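Below is a structure I'd like to ask you about.
Every protein chain of the complex appears in place save one, which is left out.
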Amino acid sequence: MNTLVLLLILFFGGGLITYFAYKISKIIGDILIALIGLTGAYLFFQIDIHSLVSIKLAGLRLGLGFNGFSWIFGLLVAILSPLALIYSIPYMKGRERLEWFYMLFLFVIGAMFGILMARDWVSLFVFWEIMTWSSYLIVIYSRGKGLDKVGLKYIFFSAVGAYSLLTAIVLIGATIKSLYIGDLINFFGVLSLKNQLLIGILLIIGFGVKAAVMPLHVWAPDAYSSAPMSFTSLFSGAMSKMGIYGLILVVINMYLNHGISSVGHWLAWFGAITAVMGTFYAIIQDDAKKLLAWSSVAQLGYIVTGIGVGTKLAVFAAIFLALLHGAFKGTLFMAVGAVERQAGTTKFSELRALIRKMPYTFISTLIAVIALAGIPPIAGFIGKWMLYESLITDGHVWLVVLLFLASTAGFLYSYRILFGLFLGQEEDDYKDVKEAPVLMTIPMLLMALFLVVAGTLPGFVFKPIAQSMEALGFADITYQMSILTNSWGDMVDMTYVAMALGVTFVVFLIVITLVNRRGTRYVTTKDIHTAGEPPSEDDNYHFALDFFKPFERAIAPVFKYSMTRIYNVIGRGVEDFFQFVRRFYTGNAQTYALYVVIFFAILLLLAKQIF
Amino acid sequence: MNYVLNDRESAKIVEFIKNFARKNSLWVLAYGTGCGAIEIPPTMTSRYDAERFSVRGAATPRQADVLLITGYLSVKTLKRVIRSYEQMQDPKYVIGFGSCTINGGMYWDSYNTIKQLDLYIPVDVYINGCMPRPEAVLAGFAKLQELIGRGQANGWRHYKENLEWYRQNQRKLIKNWKMPDYNW
Amino acid sequence: MTFWQTLGAVLLTILIAFISGLFYMGIRRKVIARIQNRYGPPLHQNFLDVMKLWSKESNIHHGIMQHLAPLWMIAMGVSTLLFIPIVYNSTFWANFTFKGDLILLLYLMVFGSLGFALGAGQTGNPNSAIGVTRGLSQMVGFEIPWVMALIAVMIQYKTTSLTDLVAWQQQHHTWIAFQQPFAFLAALLVIPAMFRYSPYDIVIAPSELASGPPSEFGGKYMGLMMSSGSIFMFAKLALIVDIFLGGATSWLWMIIKTLSLYMIPVLWSAINPRYRTEQAIWSLWRWPLIFAVLGLIIASV
Partner (left out) sequence: MADLTYENKVILEMREHFRDKIIETRVQRERRVVMRTSKDNIESVLLFLKEKMGFLHLSHIGCVDWMEENRFEIVYILWHPQEKINVLVKVDIDRLNPVAPNIDYIWPQANTYEREMREMFGIEFEGLVGPRELILEDWDDLPPMRRDFDTLHYVMENYSFRSGREDAQNVREVIANRTGEEIPEFAKKYSR
């Protein structure tokens, strides 16, 4: 059997088997999902990029198969999903309805592979919807307070996306009489401008929902932070990249390759504003999950900007950042999940000083945060560098300024994560917190290791990206193992950066450790300068509330004059719409499915009359 | 090589250099205990300019070298002073400032101020007067520098060696001893 | 250039930057003392301070991150210095200048502060954390006009490489400060914030935060911090000299230019009180930002 089909069967069939396996025994189920995850990764690497499966179904010609470009996203899914699954085993231990959770989890992974494999719009849409519904059910899996609203928000926006996707697909079917993605890309130039814009923008909305681009981002922070963290690492790390995948398909393959760059530039502006606002909102959060969720929105903004600008280096940077975002945000969500599991909360105002209790979690968080902030020599810097250079060399100065603002303000929440969770004054409440189980720390540490290696020798990552770029239609992709170059010929050699930093660090580490070694001692965090006041047992001077209050005061007008108004108008409109929609949304999944079917049927019926 | 490093003469030279640096860089902990603290601003600012003698302020005990006990010390403050002193990094020096630190001064019969500072923390230099004028303070610093240069300002070592005796005195006054342990 | 020559040049550069940085700080203390009608400490006072701090006989740390904290600073200071061209057209003093560009430097320059912030955070002292939040907020304030000024220069000269900028200025016998006056003005107004001198000394703020982030650092940790601070200060000055003031053809010129440039934040700080955090951010987003926007518009037109 073809490996493509095998891969899909593995996840969808495996999902069903897992359901029953968990009914029988938890241990069998745990082993099974780890095996499925690893086998999936193994099968993925066995896939021949050029293999193609054609299925004829009810008059529709469906095709499955990777191309060079979707393979790179498949790589992300294939590597991240087994790690997330392995991480999930100890993380979810003791929770109810595990069979349900893992079945949906595997469905999501399978659907993501399906989306990347899909060569025609129908199977893409089917897998897209499987992914959406499974993830929706996982979001509301925890049955917490207020989750209904979160789920509703998510499914509402997903429905908007799905409907616009569907409309676009119907339009495509009506105009070019072929549902193959490749056909649309080839014949896109032939279409009338009206159709070009309509199809493209509908597709952008459809994909943009998953990529959480600015007006459509409302669902993301809540949904990311409400799902179990083991799933969120995949949700934010890989699933949001499906939206990015679609956006690249539309912006690069359809528009840019047929000479239309203005749509992309508009999208770039949306991306930059998303980055800034996402960062600002991340700064004012008190919950680590919420912070990371907003930060995901911001990071996706960078990627969208890169795609929108559409130059060679920019798209290269966007894909690189998309891969990296999968790695570091996956790590961060895993780390926060580990903290949640071990310490019981993720609120900055409650947590403090876990560094001595959870050192491995701290190290992986540290590296992931450095990557997030884009500081050399960790890999995040490379993506940022390429993005900035591409924008500067291409003359998009204001976009660079916006992104720089977002990135500098990003240091604020980067520090917040590390300080809020791991640093500060130790608290007796967390005296007995232990390091997370090995199965949880290993995936985090592996990804952190990847980030370090990719920082100094990014060529390993550049290689598959360059291949995918060629599949996208960019010619002359050159890359070197550790040297980055922009179109003006300026370059950065990452080995020198790593060497300068590393050698100085190590030399002075030796110096500072050896000098006066006998007189150096460790004191507890209670023994601090407090103007001589000896702190009593129950005193804790940890600083966590209103952490960035001065900064909030400084940027208050931004919230007050621009964002709040837009947000309120949108929010109020959306809320009103919710009230209206609520009547249709009975909370029963079957009813929703019925709606989709009815809508699809109506569209098909009307399509002939309209076009 | 080994011979050179262990040589007493070279150890002496190293010690001389260290003492030279120490005496020419006195960072004073900004900790005003009594009314004498009002003499510190004129000492530090334009009029008397202690900085030309390499004396400058430090914000926290971790950075400071000199603890200046400016005047009377109530029992409540004593607890804080001991803690601040123990948080300072060796070598550290104490200057008792004003007659209150020497023998109680005008508070000799107060129920709540200590009469003799060197029972509780080791004092390297006393400056008498009530208040000592900034000139006297500068003279005190000069004396301290002289002692450091000769390697005789060893109050901190004395404190370490006789910790039990000091603790006994301190505990006699501070009844509710809830201080973190001083692990050397 | 053999390996040993490069290594020698690197070490010499670091040494000269260290010595001149400490002397600059001494000059600053002297200048401020003279402004306040004081005699002031001797010029070599900072050397004595560093020596004394290294000769402390006991040192404490609150955990591994605090132990590592000054190391991030010195790693940043040294690597920043190595990527900045000091002497124009000199193969011996080239260091790593051909291996990096301005964007790298921008990010490299926050490496140490963030690493140090982690160490400051681990001390458990609330003052440290407050100082860090202030510093980060202020960083957002000054990075925006600063980056805009740099981008203006970059797009005007179509290069992001410092060596190219220096070469252009040397070949045309002019300074970018004259070619791009608005960007230079913006950079100039931002320098006090970059050096965290008054009125932008909200991070250290000795009277309210007890010196902020370094409040738990003493002895050798403080000593290494002062050493790295002097190197990094020289690197920052050299960077601005390279971008706007035409670089230097010899070490002497570099020292003259950096020292005169250094006098600007020093004199400005000598007569200023301290801002509050949001005031600092807003003051940076007023005139510097206006000049930077003007510079950017001129450069991109």
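Should a chain be cited, it is by its letter among A, B and C, assigned in written order, with residues numbered from 1 in that chain.
To be clear about the criterion, a contact is a pair of C-beta atoms (placed from the backbone, for glycine too) under 8 Å apart; a residue touches a chain by one contact, two chains touch by 3 or more.
This structure is a prediction, so every number in the text was calculated from the model and none was measured.
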Displayed chains contacting the withheld chain: B
Residue among B:Ala30, B:Ala139 or B:Ile174 touching the omitted chain: B:Ile174
Options B:Ala30, B:Leu119 or B:Ala142, residue touching the unrepresented chain: B:Leu119
Residue numbers in chain B that touch the chain omitted from display: 75-76, 79, 102-104, 108-112, 114-116, 119, 172-176
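What we mean here is this: only the chains that are shown with their structure count from here on.
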Inter-chain centre distance, chain A versus chain B - centres from mean C-alpha coordinates, in Å: 57
Chain B-chain C separation of Cα centroids, rounded to whole Å: 35
Of all residues in chain B, the ones touching two or more other chains: 60-62, 90, 184
Junction residues of chain C, two or more chains touched: 56-60, 210, 215-216, 219
Residues on chain A engaged by chain C in the complex (per definition of touch): 353, 355-356, 366, 370, 373-376, 381, 384-385, 388-389, 392, 395, 397, 400-401, 404-405, 408-409, 411-412, 414-415, 418-419, 423-426, 486, 488, 490-493, 496-497, 500-502, 504-505, 508-509, 511-513, 515-516, 519-531, 541-543, 547-548, 550-551, 553-555
Contact footprint of chain B on chain A as seen in their complex: 519, 521, 523-524, 526-527, 529, 531-534, 536
Residues on chain B engaged by chain A in the complex (per definition of touch): 31, 60-62, 79-81, 83-84, 87, 90, 178-180, 183-184
